[in-house]
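Note that one protein chain is taken out, while the other chains of the complex remain in position.
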Amino acid sequence: MLQSKYNHAMVVSLIANGFFMSEIDDTFTPLVRASSSALDSILGKKFPVLDDIGFLRCVDYMGTDDSIVQAARVSYGDGTKTPSDDETLIRYLVRHQHTTPLEMCVIKFHVKLPIFVARQWVRHRMSSMNEYSARYSVMKEEFYIPEVSEICVQSVDNKQGRGDVLESGAAICHGAMRDCSVNAFALYEDLLTYDVSREQARIILPLNTYTEFYWKIDLHNLFHFLKLRADSHAQYEIRMYAEVMLEIIKDWVPMAYGAFKDYVQDAETFSGPALALLKRLIHSEIDIITQEKSGLGKREYSDLMKVLG
Amino acid sequence: MLQSKYNHAMVVSLIANGFFMSEIDDTFTPLVRASSSALDSILGKKFPVLDDIGFLRCVDYMGTDDSIVQAARVSYGDGTKTPSDDETLIRYLVRHQHTTPLEMCVIKFHVKLPIFVARQWVRHRMSSMNEYSARYSVMKEEFYIPEVSEICVQSVDNKQGRGDVLESGAAICHGAMRDCSVNAFALYEDLLTYDVSREQARIILPLNTYTEFYWKIDLHNLFHFLKLRADSHAQYEIRMYAEVMLEIIKDWVPMAYGAFKDYVQDAETFSGPALALLKRLIHSEIDIITQEKSGLGKREYSDLMKVLG
Amino acid sequence: MLQSKYNHAMVVSLIANGFFMSEIDDTFTPLVRASSSALDSILGKKFPVLDDIGFLRCVDYMGTDDSIVQAARVSYGDGTKTPSDDETLIRYLVRHQHTTPLEMCVIKFHVKLPIFVARQWVRHRMSSMNEYSARYSVMKEEFYIPEVSEICVQSVDNKQGRGDVLESGAAICHGAMRDCSVNAFALYEDLLTYDVSREQARIILPLNTYTEFYWKIDLHNLFHFLKLRADSHAQYEIRMYAEVMLEIIKDWVPMAYGAFKDYVQDAETFSGPALALLKRLIHSEIDIITQEKSGLGKREYSDLMKVLG
Partner (left out) sequence: MLQSKYNHAMVVSLIANGFFMSEIDDTFTPLVRASSSALDSILGKKFPVLDDIGFLRCVDYMGTDDSIVQAARVSYGDGTKTPSDDETLIRYLVRHQHTTPLEMCVIKFHVKLPIFVARQWVRHRMSSMNEYSARYSVMKEEFYIPEVSEICVQSVDNKQGRGDVLESGAAICHGAMRDCSVNAFALYEDLLTYDVSREQARIILPLNTYTEFYWKIDLHNLFHFLKLRADSHAQYEIRMYAEVMLEIIKDWVPMAYGAFKDYVQDAETFSGPALALLKRLIHSEIDIITQEKSGLGKREYSDLMKVLG
């Protein structure tokens, strides 16, 4: 039984003779790649973001909710004698941050976006990116200016954010930002006319200049991206891209998306001290709530009750 | 022209109303995912490795040679006025280690392999793995013993490798290794009968015990894996898996595989001092060789001639 | 003012002349590397883990709590007009998972541990490891067997864990595990006597064989490791290593450790649905609690009150 079927010399010879590929007997039926018909139906579609120039489109992907389940079940082997249904399993994984099975799903986007947004985007290191090069190619005169109605004052309580809409001067600011960008592109064209190298000429272009890239990321890391970038503290512009991605993810892997929404996006983490307070807060009413009335699953309810003492 | 098509409130409302997914007009034709018919035809097929237990099979993938080209061309934009054909471009990328476009191709394998091989495999960090858990599940009595004819002596000149076949005693060694493994599994069964926890009982199992995992990796990192593990200095057992993967890669992305073979597998790197020697060695004959006779492309020949002074 | 001090030719020339290194004027006082006297005092000390063989020792490190603060403040620049004290800043970072500044602290351990523990350890990819090689060197007869009093039954409710101590047969099991390991090492010695290659002979050694490695990791990734491996669901043996590391971290970066304890180790995350329940639970008592009585900082209290409606 442990007798080797092939030894090394045999393998080399078999490979040389194309054995492996031709060994397929008549009865072998290949797997069909996991696919999502919902995602297939919008593959390549450009979803506009920010204005008429910015867009995001999904151009390729690998895996579905089933792939997450498959990867998780290999870990559990026969150990899961009472196999829960797929959705329960996926929710369990996300709730307990057992996220390696999510890495089995991969998605690739084609994105057109302002450089200042790309600068935030690229900080997500666990992904692959190929960007348009302003050293190789001439930049088109394409830039992003917030609409007059979206120019906002500096937030007072949030040092990194914007507050209310600018009450006076918004149109002036909008026009000035636009003129400044137009002038920079005009100089860029002039410099190229002088035959200044592209890599030098482009350095005076503004941060709102549009660039584009292909971007590939697995679902675990994409959820981390979306947690940060679809959050209300993220800059508005990158949030617009994140929100479109969320819609696409919802179609692609609906079970994983639902788990992400409940256990990550809508969740809150309470510190040890916060928990102590919580327990005091709820002490009086804990007895009259039951799992049936709680709307939670049995295990989550019981976990919560443990946490709340 | 720079007028925003949607503002934030509109986007939220559009998403809430399912706009993005339904916006697809009648004329939109979705992209079809890049696919390789050669790889599709063997998807899921178990290729035996080492013996009747070990195997490797490709279960999913994303991208083809075309995906590499697509990602590379976004960088070059209109800069590539004389677009070379796809294969030349891919060879250029691999030769110059511009490997980020290779990250756009992803492949997933299901592998059954001895634990001592898995221990070498897992050192490749830029990949995703979900392995069978001996804490959750009982290990089957499946282990690997080298055939009698493959038990080798310690190499004299290679401190980490094996030398010639063992001339005497191989059958004894083989039998003893087998008995030892059988005994370990017998104890494992006994311990489970005593109701010892699985996570404790398994610790006396040998390193040749079979495990299995799903493993996902992009093509750039897979080539790095294969460079090291299909090399003659790699341990024989992991090399057997690497060789089967090479056969699969050849079918999947033939252009990238060809470039990998020429510029990585069959290539040699010469240090600065080695180059100085080389130049002395060839000085006498350099004049009579021409690019036409060299078998190299124009650019590679000219680069080589520059290197050789 | 924007006049370049050096052009390219100058830089090359300056470097060639050793300028940069000699340019140090008499008044320059070099920085002294951030150091932790508490960690310095135990650098290299072997802390025993599991038995007389296993150990963990810290052999090098970079950075302290100050390094986290320094990296965070460069992001905030002059924006933090009311600079909070260092500890408050570090707690803010950890609470909001702004963990990149934690990456500026790095620690290196020398660890001796059973192979089955090393197999769990190595799954943490964002770290660097150099392990003893059984291809290069002979494995010493060193293995781990749980004490008689620590052999446990399979847990009933936790499929991956152990339950109570084995009531009968523990001594028999312990002895059998030990004999099995001794026998495997005896065979290993025999195989080497036959001159079987080390890389083949070692495959029958058990998973409880001791190995050792140097391991380097940054504080962000170490906290992730410790969150998982110092958790009660982690296997007992790896938890023992994690607990010793926690003690070392507490000495090294006391502020970051405190934040980790409160906001990660002792924290609980509530899903969207769980939060809805919580709000019902506490509704009756919310009015009578005040921030002053809560024991929480102003901002955390106000955040919590927002979450709790």
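Residue numbering begins at 1 within each chain, and the chains themselves are lettered A, B and C in the order written.
FYI, contacts are C-beta pairs under 8 Å (C-beta built on N, C-alpha and C of every residue); 3 or more make two chains touch, one makes a residue touch a chain.
Not measured: the values here are computed from a predicted model.
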| item | value |
| --- | --- |
| Visible contact partners (per top-of-document touch definition) of the missing chain | A, B, C |
| Contact with the hidden chain (one of A:S35, A:S149 or A:Q235) | A:Q235 |
| From C:V59, C:I172 or C:I289, residue that would touch the chain that is not displayed | C:V59 |
| Touch with the omitted chain, as defined above, among C:D86, C:D179 or C:D251 | C:D251 |
| Residue ranges of chain B at the interface with the undisplayed chain | 76, 79-80, 95, 159-160, 261-263, 265-278, 280-286, 289, 294-296, 300, 304, 307-308 |
| Residues in chain A touching the chain absent from view | 114-116, 119, 122-123, 125-126, 129, 133, 135-136, 144, 146, 151-155, 159-163, 166, 169, 172-173, 176-177, 180-181, 183-184, 187, 190-192, 194-200, 202-209, 235 |
| For chain C, residues in touch with the removed chain | 1-8, 11-12, 15, 20-21, 24, 28, 30-35, 38, 40-45, 47-48, 50-53, 59-63, 67, 70-72, 74-80, 100-101, 103-104, 106, 108, 110, 128-133, 135-138, 143-145, 147, 149-150, 178, 212-214, 216, 218, 236, 240, 243-244, 247, 251 |
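As a working rule, only the chains that are shown with their structure count from here on.
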| item | value |
| --- | --- |
| Copies chain C and chain A - interface residue numbers shared by over half, same or different | same |
| Distance from chain C to chain A - Cα centre to Cα centre, in angstrom | 27 |
| Centre distance in Å when chain A and chain B are each reduced to the mean of their C-alpha atoms | 25 |
| Multi-chain contact sites of chain B, meaning residues that touch two or more partners | 129, 133, 135-136, 144 |
